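Working notes, beginning with the structure itself.
Removed from the display is one protein chain of the complex; every other protein chain stays in position.
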Amino acid sequence: MDSHHDSNLSNSSQVGQPFTRLEDRRHLAGQGGFVADLRLPGIRDVAFLRSSMAHARLGPIAVPADAPAGAVWTAEAFHGLVKPIRAVLDRPAYRPSDQPVMAEGTVRHVGEIVAAVLADNRALAEDLAERLEPAYDPLPAITDPEQALLPESAPLHPGWADNVYMTMGRTTGDFDAMVARADVHVTRHLRMERVAAMPLETRGCVARFDRGSGVLTLWIATQRPHLIRTMLAEQLTGIEERDIRVIAPDVGGGFGGKSNLYPEEILLAAMAMRLPHPVRWIEDRWEHMVSASHSRQHVQTITAHATKEGELLAVDVRFLVDGGAYAMRTSTPAVEANMASSVLPGPYKFQAYRFEATTVATNKTPVGPFRGVGRPAAVFAMERIMEETAAAIGMDPVEFRLRNMIQPEEHPFTTISGLVYDSGDYPSLLTKAAQSIRAPGKGDAPANIAIGIGFGCYTEQTAHGAQEWHRRGSPFVYGFEAARVRIDPSGGVLVSTGIQSHGQGLETSLAQIAGDVLGVSYDRVRVVHGDTELCPYGMGTVASRSLVMAGGAVEGACQRLAAKIRRIAAHNLDCAADDVLLAGGEAQGPGGSIPLDAVARIAYLELQKLPLDVEPALDILYCYRPPVETGAYSSGVHAAKVAVDLDSGHVKILDFVVAEDCGRVINPLIVDGQIAGGVAQGIGQALLEEFQYDDQGQPTKVTLADYLVPGAPELVNVRIIHQETLSPFTVHGAKGLGEGGAIGPPAAVANAVSDALRQFGVDVRRVPIRPEDLWEALRP
Amino acid sequence: MKFPAFDYARPAGLDAALDLLAGEAAVLSGGQSLSPMMGFRVARPEKLVDISRLSALRGAALEPDGTLVIGAAVTHAMIEDGALPGPLGGFLARVAGGIAYRAIRNRGTIGGSLCQADPAADWPCVMSLLDAVLVLRRAGGERQVPVRAFLLGHLMTAIEPGELLTVIRIPPQPGARFGMAKSTRKLGEFAEGIAAACLTPGAARVTLGALEVPPATLAVDPALVTGPQPARLTSSPLYAAVDAALKAADATDPAGYRHHLAVLTGCRALIEAAQP
């Protein structure tokens, strides 16, 4: 591992170590606790009847005469109990659409909830749900973003003049002059199709209302328990936020797909409040395919203007995103196009930038965040055009990129789109990745195989604070994370935090941070998260922020606790607090030491040994708000080597290199795992994954046998090169890295395939890359 | 996604099974295709007769004339692990090992796959190539149907209510060499192109599956198979011959990718059969 800067931390024996995870034990013993594993007495199951039509007027729902009383809940049953979901964005160009919690009058996508059915078990609920007969009067369906813009496409939402959620554009720099100066102008029309996070655990929710205390408890497979609670309080009538407890237990992957507020969560809450028993809904995979948020789906036009010597002068891009039927809260459908236009410049500098970002409504499942949000699509567009521009100039694509990259000494660097990069060395990353992927050469291949190498370079905005969220117009201006750290009378350390760990290993990484400060081994630290009653308020695990923000909070809380421990120890060791070192589970003074558990006992139960000016107990809440709020930018270069079978059009990944810089690595094992996992999803998006709809708006890929996520044989071992450029803006110099793995692969793989097929005049215009498309393009 | 309600019976013997099937019941063998269809509620049998453990259907033997007889409830995994005696055992083990995933192969059966009649599946294609004959029993009777008459199209067979596929009979294939090729987007998933080929002295034939119609068996000039092949198969005389034969069979859109994949996998299967 290269280290560009020395550590800014002392006494860091655990941070930076590849410790094995504390989470593993329970999962390997089959003792994880996911929402579907919960057992509550008297619990009954809910199945939803979902629209089979993409767009229709919804008439009365015929209920079988033998349906038990109280079994079927249609929209009227929730009148006055719940409010429609409205996702807002504080931007004048944005137009909100109400998302009904349950359809009424109109259905706008296959999978929209039409009725809820309650029964003693899920099978019985499904039996009754399939016997309900809603009256549908079909309406024309909009199934493609370009179709949504046509004048003949009637507006899907009441009061709208067209189908545009939001459109915005801006020109920065002297665009016309740069275009005039340029020798080459390269344009590509590109598509990135509709995909989804597709965690292996589907969504799920259990709700119980305690009549004695008035407390509504929800167990939800969610990434953001506190925010869901805040929003539930707004959506439900007759209950205060104080009386809602949201618990996110073990969550089986999220990747952004479990970060929004979903109608099912509101419905289950409202039902539980009116029933004398708990209710449960565990999503099945078909439901997940049609009703959990989808992502991406871009139609792009991008033009690069460059000199023949290889100077990139200007970029012109248009993003059109299919936002689906409704605006989800909190992401809104506009998040994808807006983010893409803002991050498009990536690691490059150029003189003029013009963009237009448009998000439209269609009769498809609403879109939400998925690992990368906007960046995989922006990097796909930018890196494809860099590749094609290099080819047009006749320059090596690596050399062309290096020529136009921001140099390390230029940081902090403000991009042409207005982002402030904190640190990074992009040319170094690209050089290392290129050397590594090119080292073995392309090798000998039979004549039916074409081999190519491609790159995807990106910057990844992570852990941004209030300033950035406010700039984006987010109604919730996130910007802090909290940690409560307490040490028991027996010396055990409990850290509770507002983030939610669902695979990221934060129970381990945060324990390493706490362990270093408090001088105890990380496995003596228990990290509690995901419970709004046990944990301080927090934003949850989204936007590559948890390690940096919660890490900052844990560090700060532990530092304050450590200061207190030193004072107690100093008092009892008869030395100065500054002379006390916390290490090896002890408070060590110059002339002796006290075990941590003895200090803790003093703080709670032996107050006669506690100085009068020290508050009893070892229990601290600390909120971390970064001093600079524009974010810490990770960066990376993905390099792919592929083999294209010219006879079949099939693409095989031969090698994949990631050179990345996420600043200080807290746990290399976990960091590498995040990268490899992200790359797998990105390769899925490059080669396999896409939803498709017929012209009636019927989804044609609704099982895991046709929405194909990569299996082990489709992937290779990702070779990872680390570079550590510490962020000056974060506590540990760390930067977020949760999303980076998924950002680069569509671009890198598409560029590799284009490299392989350049000899035939074929280049990739669409991901996923389909064998039939390559075969069609390659036919004589 | 729970199964709709059904009655379940697991008779102890074949005759008892046939008696149950005589009265409006569906067969449950390995259930690896039926169960998902029930989960999606596109199949909703009222009664299932579980034949997966009938010992009469779980064996395989080589008859004196070289006919290979396979019980319908033999699993893919048993075949993969070498349960089939005789000269075909090795080839069929390889075919079985390429079906879906091991956990599916541990339960899925050869008879179940043939009766499911998914055009993209392995056994319909391979059994068509081998001219297998299927023994269909009913209470008090039996008939033998050549597999090519049995497979009628996508998920359609000639089996009649009350009948049970009990045995698959494969005639001896003296001097034959075999090849198999599949094209999938993802390993173990449904094939977009599938082909099995047989080369005997003086003759070559290939069966192409994953078509809209039952597997199509085409004769090919063996000289085209045994000679050296160009690296780009699409420009080979062999490709042209298989392409022409498939066009003549009128089973595909000849301009489409699926037609091309059928021809390509056909060529690859033939070439594999010709490998020494």
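Labels A and B are assigned to the chains in the order they are written; within every chain, residues are numbered from 1.
Everything that follows uses one rule, which is that a contact is a pair of C-beta atoms (placed from the backbone, for glycine too) under 8 Å apart; a residue touches a chain by one contact, two chains touch by 3 or more.
By our rule, contacts and distances are computed from a predicted model.
Student: Match the chain absent from this complex view to the correct UniProt protein name in "High-affinity zinc uptake system membrane protein ZnuB", "Peptide ABC transporter permease", "(2Fe-2S)-binding protein" or "Thiamine biosynthesis protein ThiS".
Tutor: "(2Fe-2S)-binding protein"
Student: Which one touches the absent chain: A:R131, A:R181 or A:R285?
Tutor: Of the candidates A:R131, A:R181 or A:R285, A:R285 is in touch with the missing chain.
Student: Decide which residue listed in B:A61, B:L187, B:A203 or B:A223 touches the omitted chain of the complex.
Tutor: Considering all chains, including the one not shown, the answer is B:L187.
Student: Given the contact definition stated above, which residue among A:D250, A:D516, A:D531 or A:E629 touches the chain not shown here?
Tutor: A:D250
Student: Given the contact definition stated above, which residue among A:G256, A:G505 or A:P536 touches the chain not shown here?
Tutor: Within the whole complex, the residue contacting the unshown chain is A:G505.
Student: Counting contacts across the full complex, list the positions on subunit A that touch the omitted chain.
Tutor: 20-21, 23-34, 36-37, 39, 123, 198-202, 250-253, 255, 284-285, 502-505, 669-670, 672-673, 676-681, 703-705, 709, 711-713, 715, 717-718, 741
Student: Would you write out the residues of subunit B that touch the absent chain, in ascending order?
Tutor: Residues of subunit B in contact with the hidden chain: 1-8, 10, 28, 31-32, 35-36, 39-40, 48, 50, 52, 77, 100-104, 106-107, 186-188.
The definition used in the following text is that only the chains that are shown with their structure count from here on.
Student: Please name which positions on subunit A make contact with subunit B in the complex.
Tutor: 122-123, 126-127, 130, 284-286, 446-448, 646-650, 688, 703, 705, 708, 710-711, 713-714, 771-772, 775-776
Student: Along subunit B, where are the residues that touch subunit A in the complex?
Tutor: 1-5, 36, 40-41, 183, 185-190, 193, 230-234, 257, 260-261, 264
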